[in-house]
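First comes the structure, then the notes that go with it.
The other protein chains are all here in position, but one chain of the complex has been omitted.
Here is chain A:
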Amino acid sequence: MKRIPLLFGILLVLSGCWDRYELEERANLLGLAIDVATEEDMEKEPSVTHKNGEFPDREEDDYIKLTAQISLPGKIKLGPEGGGGEGSKKNAWVLETVGHTIKDAMANLQQQLAEKLYLGHVQIIVISEEIAEKGVTEINDFLRRNPEVRRTSWMVINGGDAKEVLEAAPPVESVPSLYLSNTLDNAVRQGKLPREYLGKFWIDLADIGIDPMIPSIKVEDKDRILVDGMNYFKGDRMVGKFSPIEIGVYMSVMGENQGGYSYAVKLPEEEGIYMIKATERDSKIMTELKNGEPRASIDITIDSIIEEETKTENLNQNTVRKIEQEAEEKAKKLGDEFVKNLQEDGSDVFGLGARIRAKHKNYWNEEIKTNDKWTETYKEMDIKVTYNINIKRTGMEWK
C-alpha cells in the first residue's frame, strides 16, 4: 500500500505526453512555396513578430510571400471519394501570407490558424527563380534549425510563380503535394533525376569546391508537374539551368545509376533513327596537376539498349557498332557543350574542386583555399570527357 503514491508519481512523470498533439490538432504542412512579395502584398502584413514598418531591416524589397498547402486530417475529408474528375483540390487548403523572413511569414500564418503548424510532413518546398537568384542561405536557416523538417524532402525551383505549383491539383492522388513529391522520388528511381533532395542540397551548399543544384519543375495544365531540368548554383545563388537530357549527361559524369534517359541517334548515311537508352552508367573522374594547373579527365562507360528503330529495318552487329560510334560522338558534343556552359557560369556541380582538394592537398592549400579562387580556376580548367557507349541488347526484335 505504501507504494501506491510512488507508482502514481511514476505514471505522471514517465508517461511522456507533454508534447502530445493529436493529429487533428495539427495543421500538417505538405508543401511550401516561397515567392518574392510585392509592396502591394505587404500591405496585408499583420504585426506579429514586429510592429508594422519596424522590422529591423536591410533592403526595402526583401519581402517574402509564403504559400502553404495544409492538410487538416479529420476536418477536410481525405480518401478515395475524391474521384469523378473533381481532383484533389478540395483535400488540401492553400493559404498565402507575407513576411520579411520565413519565420516571420510562418508566425503570420500560425496567427490565422486554429491548429498548430507541423512541418514534419513537408514533402516539397518550391522556391521561385527570383528568390533563388537572390541567394538561398537566408531561407534555409529556418528550415535547418527546425527539427521537424525532413532532410529527405525536396526543394525545387519553379520558373515563374512558386505558388502555382501548390495550386496544381492532380486528379489521381488525394493529397496534391504527395503526388508532386512522388513524381520526383520516382524520377530518381527511374534514373531521371540525381538524388539531390534537401539534405544533399545543404551538404553541397556547405562544402567547398562543389556547387549545389536543385530540380527545376514546370506546372502542366494546372494538374501535374514536369521535371524540367536542374537549376545550378554558384555559391548560394542560382546562375542557370540545364535541360532534362543534360541531367542524363550529368548523371553519366557522376556515374549515377540507374540509367534513365533515352537518346535519338541517326547514322549519317542512313535514314533510320534509333532510340537508345542508357541502362547502366559508370564513370571515373580523375584529376591531375600538369605544370601547376589542375586538369580533369572523366571516362564514362554507358551500357545501353536499343528501344526503338524507325524509318529503317537493318539492325545487325555491324550497324550496332556504327550506332555506338555515332552515339559516342553525339554524347561528346552534348557533354562538351554542357561542361563549357557550366564553366562559363562558374558552377562546379561535379565537385571537381572538392576532388582536387581531397587529392592534391598542397596545391589546394597554396593556390586555392577559397571558393572564389576555385571558381576562377575552374573557369579556365581543362576538362576532358570521353565516352564509351556499349549497346548490349536490342529488345525482343532481331532486326
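Here is the rule we go by: contacts are C-beta pairs under 8 Å (C-beta built on N, C-alpha and C of every residue); 3 or more make two chains touch, one makes a residue touch a chain; residues count from 1.
Throughout what follows, contacts and distances are computed from a predicted model.
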item	value
Record-based protein name (UniProt) of the chain missing from this complex, from "ATP-binding cassette, subfamily B", "Peptide zinc metalloprotease protein", "Nitrile hydratase beta subunit" or "Spore gernimation protein"	"Spore gernimation protein"
Residue among A:His50, A:Arg150, A:Arg237 or A:Arg295 touching the omitted chain	A:Arg150
Which residue of A:Gly199, A:Gly255 or A:Gly272 touches the chain not shown here	A:Gly199
Option from A:Asp207, A:Asp303 or A:Glu367 whose C-beta touches the chain left out	A:Asp207
Touch residues of chain A, complete complex, unshown partner	10, 13-14, 16, 18-19, 120, 144, 147, 150-152, 195, 199-200, 202-203, 206-208, 351, 354-355, 357-359, 361, 364-365
